[in-house]
Every structure is written in structure tokens, then in C-alpha cells.
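Got a structure here, written out as C-alpha cells. Questions coming.
What you see is the complex with one protein chain gone and the rest in place.
Letters A and B mark the chains as written, and numbering starts fresh at 1 in each.
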Amino acid sequence: MKNYFSIHDIDSLDTWVNEAIALKTAPLSHNELGKNKTIGMLFFNPSLRTRLSTQKAAINLGMNVMVMNFTGEGWSLEYGDGTVMDQGNSEHVKEAAQVVSQYCDVLAIRAFAKLESKDEDYSEKVLKSFIKYATIPVVNMESATGHPLQALTDAITITEHKKIDKPKVVLSWAPHPKALPQAVANSFVEMMQKMDANFVITHPVGFELASEITKEVPIDYNQENAFKDADFIYVKNWSSYHDYGKVGSDKSWQITKEKMNLTNNAKFMHCLPVRRNVVIDDAVIDSKNSVVIEQANNRTYAAQLVLKKILENR
Amino acid sequence: MKNYFSIHDIDSLDTWVNEAIALKTAPLSHNELGKNKTIGMLFFNPSLRTRLSTQKAAINLGMNVMVMNFTGEGWSLEYGDGTVMDQGNSEHVKEAAQVVSQYCDVLAIRAFAKLESKDEDYSEKVLKSFIKYATIPVVNMESATGHPLQALTDAITITEHKKIDKPKVVLSWAPHPKALPQAVANSFVEMMQKMDANFVITHPVGFELASEITKEVPIDYNQENAFKDADFIYVKNWSSYHDYGKVGSDKSWQITKEKMNLTNNAKFMHCLPVRRNVVIDDAVIDSKNSVVIEQANNRTYAAQLVLKKILENR
Partner (left out) sequence: MKNYFSIHDIDSLDTWVNEAIALKTAPLSHNELGKNKTIGMLFFNPSLRTRLSTQKAAINLGMNVMVMNFTGEGWSLEYGDGTVMDQGNSEHVKEAAQVVSQYCDVLAIRAFAKLESKDEDYSEKVLKSFIKYATIPVVNMESATGHPLQALTDAITITEHKKIDKPKVVLSWAPHPKALPQAVANSFVEMMQKMDANFVITHPVGFELASEITKEVPIDYNQENAFKDADFIYVKNWSSYHDYGKVGSDKSWQITKEKMNLTNNAKFMHCLPVRRNVVIDDAVIDSKNSVVIEQANNRTYAAQLVLKKILENR
């Protein structure tokens, strides 16, 4: 593996998940591996879990960390080939990526979807440009269309909590007052197709994800029906893919205790941050079945495993 | 001590002050104590001294440091119980605090008074919410109503400079063009009640601090009278507690050389930043009696002692 751009960069999911779980019991067991290696973490968007867990993962491996917010601390970047740069952007990604590659051993980048143009977002302009021009490995800390560190975290969390070999896992859309990217949902859907799971997606009509991603995964437009006998309920809002960026705030999709009661005592998962009493009721996230905090903890070990793989591969 | 929320978390002031003074002579003497321990420093407000001295203190103890500005780098937080989060805030402190606790060993937080509502500020919503939900120790890097790292610094500085066992210490209000919190003054007042000092507060009528804090401390509305025979003049502006947040800019309270001449050759103290020639005259802060720079230096050792106590207690 050179880069960790998407979950397709995982060569053997089972091995990775088991290695991550092992790291969790001994986080400092490879703290010489990253000695005198430097990770540059570049943020084009806000971040709490990703920022701190990836930093912690690097520290656990003995790496040096340089964090940079591109919003304000650096120069606004141009991505177009051949652009006459007489507008707002001061630096081309071609230089920025090559230059930063010389100061670091690994680059980690967060750049959300702007939700203005489907074509632009799904071209993965920012991450793919950095990958194209960087001369060091690049890690995706959530791009326009994917969040593979989150999806690896989710695979770890499901593995830890599952009681049967092939659990029923439901990805449920839920309402949100703002337009959110499809990145987390996309990567989770891809991950569930790699895991041994009975996987169903449920969302309102019009909120179908890209069919290139969902492929043969069954979609149930009836949320209550989908929840029946579920072992895991994974909740996430996303804005419309087809009517690109359209907000979805239908309150009838909010996750309630009553809906959770339809499941097989399912664990409740969410990537966070989550808006309480909009996406989910307090009663659900505060219940003993909610594993959102443990899930967030696993972010450290997912990131640490990815960095370990990259460092071992150098 | 689990948390360092206020100076009431100090179990033995004399011991602490002496330990801090000892740390100052050998700052690296415990540089293995923090090995593989991580402090997360969360800022909701600007900070120079607190930011750098606390970071330096952690480094001196061998800790890893992760700094995060919540203003822009993270998600805006909700603090209310049961809130329907369909407005501006993206994440509840309940998740944020629990999650961050998993990446760090100690949390340090700065969250100023907003000076819009006395009830809200004096409820210490931000710090108390983090303390409630965090599963690791929390250090107050200035909250809405207190600045206990500053007050410990001040106790160290007074101990170093006092020439008699029970010096006369005067907290003098001074004018300022903006509305400032009462936090520094509150913690200093509480600290002086713990020290062996002849302590007096002087301020204009209407600028009384909370009586729950000042208790039996004498208040003299005549600044020049209060200054007589003082060994330490501690200057600070604060906005009105009773007419909550009202600016106080009465120039007749500005600290001048003439007023300092009324004292017993008093040392001049201020927590900084200070507006020259508004709060105090250049002639005072630039005089040999001004200990403001040494006082700022002691911030490192106050923070280092607090972190040391927390690490030793784990």
C-alpha cells in the first residue's frame, strides 16, 4: 500500500481489523517504528476526532507531527491544469504537494465535499491532486466522497461487538438541518460489502447513494421494516446525491427508542458529531446499546494501523 | 486532586508554592513523569501566556501536547440537556468530552465569560460540562469566573518577593475601554484569603465582586487610602458584577507613579496583557518595582506543578 485513499487500499480486511484490535491492547508496541519520521496533517475543514486521533496514533508510533490548517495558515490552492492564476488562488497544488513532500514522510489530508457540483466533488480533486503530485504516501482524513479511516474504525467496532458471524447491519439515513456530504455513508457501504454481514440501507426516496457504490446492496425505503432483527444500526445523514446537495430533514426518520425496539437489541453506531434530538433521540444515544464513544476511541487504532502499514512499507 | 478547577483544589498551599519554587530551579527534574502521557489543550478564546506556559510545562514533564482551537478548528458545542440541536451547534459537549478523554490523559480548557448573562457565566457551563463528562482530569486555563493557574502563579510570586510574613496586599481595580471578565480578580481574591496577608480590595462603587467570593475581605472605595503602606499592588480591571458586564473606564483610577509613592515601596503585579497608559502608566510598569515579567514566568511553574500533581495522582 502506498496511499490510504479508500478502503480498496486495504489488502486483507480481516488481518487489518485483527491487527488494529491488537494495537489497542498495546498502543506503544511499535513506538520506535515512526522515530525520526514526520507526518504532515493538512486540514481544509474542521475536525475533532480525526485531528486528535490521527495525531495520537502518530505519537503512539513515535512520529513527529506537524499540523497545518490550510484555511488561514497557508495559501489558497489552485487545482486546474493550465489555469491562468490571476484570481484568488495563490499557489498551485502541484508545487504545494511536491514541497510538503520534502518536509514530511507521510501526508494526511482532510478536504470535504463542497456540495456545489457533483462532478467536482466526485472527481476528488483535492485528494487526487495531492496524491498525483506528492512524492510520499497520502492518507485520506475524509475527502469529498469517502472517509476510509472512519470505515476501518467501523469494521473494528462491529468486529468487537458482533455476537454472530454474519450480523444484520443497517445503515439508516436520518434527518439533519444542513447539507452534509455522502463521504461517511459511501465508505461505510463499501466496507460492509467487504465484511461478512447481512447489510441493508434504508433512506427516503430520493436519497439513494451513487449506484456505483451501493451496487447490489438492498435498499429498503421503509425504515421500520429495515430495523427488524438488526444487530447493528449505523445512523448517518447525507444530502441528496441525485438532487445534488439537497438537504434532507424529514423528522419521521429520526432515530427513536421505539424504532430501536424493533431490532435484535442492536448496537447503535454513529461517526459523530451528531445533533441530539434531531438525528437521534437522547434516549438512544444515551442507552447502553450505544457504542458511539468506543467507536470514536477506535479511530486512534484505525489511524495507527494505517500509519504502521505505511511506515513498514517504506 | 482529580481536577484543577479552582484554587479550592489545592490541598496545601504552602507545600504547593514551595514545590513550584523548587521546580523553577530544576524544571526538568521530573521529565520522565509525563512520558507517553498526552495533554489536550482546548482553546475557546485567545491566549498567549496560558497557551505557551502550559505547553512548556507539559514539555518539561516529558508529555506530548495536542493543541486545538475550538474556534474554527472543531465543531461548535451544545451544552444544554435535552436540547433539540437544530440550530448552530453541531456537537454536544457530552460526546466531545468523552471522546477527547480517550485520546488524552489530561485536558486543559480555556473558556472565558461571555458577559451576556451572569447566571450563565457563573454556572461555569463550559468547564463544568467538560468536568462532568470527561473521564480524565481537567485543568482550568481560565474559565468564566476563575483563573486558578494565574492565582497559583500570584501566590508563588508574592511568596518570592515578600519581605515580611504578613505583607499588605492590595487588589486595585483600574479602568479599561472594554468589558473584561471577573475571573482573574475572583481567583486572586480567593487566593489571598488562603495566604497570610493583610488583604484589601479597592474599586469604584458599583464594581463590587460577588460577595460569595469577597466574603469578609475589606473593601476601600478610596484608592489612595488603600495604597498606603501596601507591600504589593495587584492591578486588574473587571467589568461590573452587579450591573453585569458594564464597562468601567473611570480614568481617575489609573495607576500612577504618584499613587505607587503612597505605598511601602510596593511591588507592582498584573496578570497581563495590560493596556499601557490606560490601566497603568508606563512609569509604573517600567519601574524596578514592577514584577509583571517574573510573574508571567511563574506561569510555567504553576502549570507544571498542577500537571505534576495530576500525573502523580493517576
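The rule is short, and it goes like this: a residue touches a chain if its C-beta (ideal position, glycine included) is under 8 Å from a C-beta of that chain, and two chains touch if they have at least 3 such contacts.
What you see is a predicted model; the values in this text were computed from it and never measured.
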- Among A:M1, A:A22 or A:M85, the residue in touch with the chain that has been omitted: A:M85
- Task: Have a look at B:L13, B:L33 or B:L272 and name the one touching the chain we're not showing.
- Result: B:L272
- Note on the structure: Hidden partner sits against chain A at residues 36, 38, 40, 64, 66, 68, 72-75, 78, 82-87, 89-92, 94-96, 98-100, 102-104
- Note on the structure: Touch rule applied to chain B and the missing chain gives residues 28, 31, 43, 46-49, 51-53, 55-56, 59, 69, 71-72, 177, 272-278, 282, 285, 292-293, 296-297, 300
